[in-house]
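Of the protein chains in this complex, all but one are displayed in their positions.
And then chain A:
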Amino acid sequence: MSLLEVKDLKVRVDEREILHGLSLSVNPGEVHAIMGPNGSGKSTLSHVIAGKPGYEVTGGQILFRGEDLLEMDPNERAAKGVFLAFQYPVEIPGVTTWNFLHAALNAQRKARGEDEISSPAFLKKVREVAKSLNIPQDMLKRGVNVGFSGGEKKRNEILQMALFEPAVCILDEMDSGLDIDALRIAADGVNALRSPDRAMVVITHYQRLLNYIVPDVVHVMSKGRVVKSGGKELALELEESGYAQFEDAA
């Protein structure tokens, strides 16, 4: 059984169909890249998997370990192990990163029927995780993403990924707004979290990111469908010939 199975998914936003029957199957340990031009529905897919309000699913299914994901509230999906690294992480003034992460982790643990983790134990854990990712401790004391640079925001996403230990990570345009050094650092963080039990879905416009996070499978999206799938070499091919060749296929 696949870890994440998207079957013939049809999604509308404000009466307009964005995804017209998209299918995708992701196994544990795999890294999938989803590439495609602007407006092809990449971000819509990531939002629907995570359960963002405002999207109407008119057909198809999303199964996570065989369970119907679309029946679950977004926080329930998070507790089950679905993680979305946001393209634009939001700022939450007055709430320290430390406090936010503690509240979120305990909410997930509670939902899974596990004991809540105490403040001192959590502090120890989050410090260890931050250290392993070379994230400075003072970031934990600052307001969530408040005044963070683009690179810091993405590293905060990766820190959360490491802390919550999700089964599926969706990385939505992780490379946007990052310079080459920041991109490398972020990619190193993601690579450190690759494991045989965890799957990743990397959404991006550009092949560049895939030089650092090397995928097992590459899908090309156009006009709300996956039009071609292949190995990592497909990304290189795209880089040379562009997306235009797929426009007709869609």
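Here is the rule we use: contacts are C-beta pairs under 8 Å (C-beta built on N, C-alpha and C of every residue); 3 or more make two chains touch, one makes a residue touch a chain; residues count from 1.
One rule holds for everything that comes next: contacts and distances are computed from a predicted model.
Asks: Out of "Fe-S cluster assembly protein SufB", "Alpha-glucoside transport system permease protein", "Quinol oxidase subunit 3" or "ABC transporter ATP-binding protein", which one is the UniProt protein name for the chain not included here?
Replies: The record names the chain that does not appear here as "Fe-S cluster assembly protein SufB".
Asks: Which listed residue (A:Val57, A:Leu70 or A:Ala107) would be found touching the missing chain in the intact complex?
Replies: Checking each option in A:Val57, A:Leu70 or A:Ala107, the one touching the absent chain turns out to be A:Ala107.
Asks: Which residue from A:Ser119, A:Asn134 or A:Ser149 sits in contact with the chain not drawn here?
Replies: The missing chain is touched by A:Ser119.
Asks: Looking at the full complex, which residue from A:Ile62, A:Leu84 or A:Leu178 touches the chain that isn't shown here?
Replies: A:Leu84
Asks: Just one of A:Thr44, A:Gln160 or A:Gln207 touches the chain that is missing; which is it?
Replies: A:Gln160
Asks: Touching the missing chain, which residues of chain A?
Replies: Interface residues of chain A facing the absent chain: 50-54, 73-75, 78-79, 83-84, 86, 88-90, 92-95, 98, 100, 103-105, 107-108, 111, 119, 123, 143, 160, 164.
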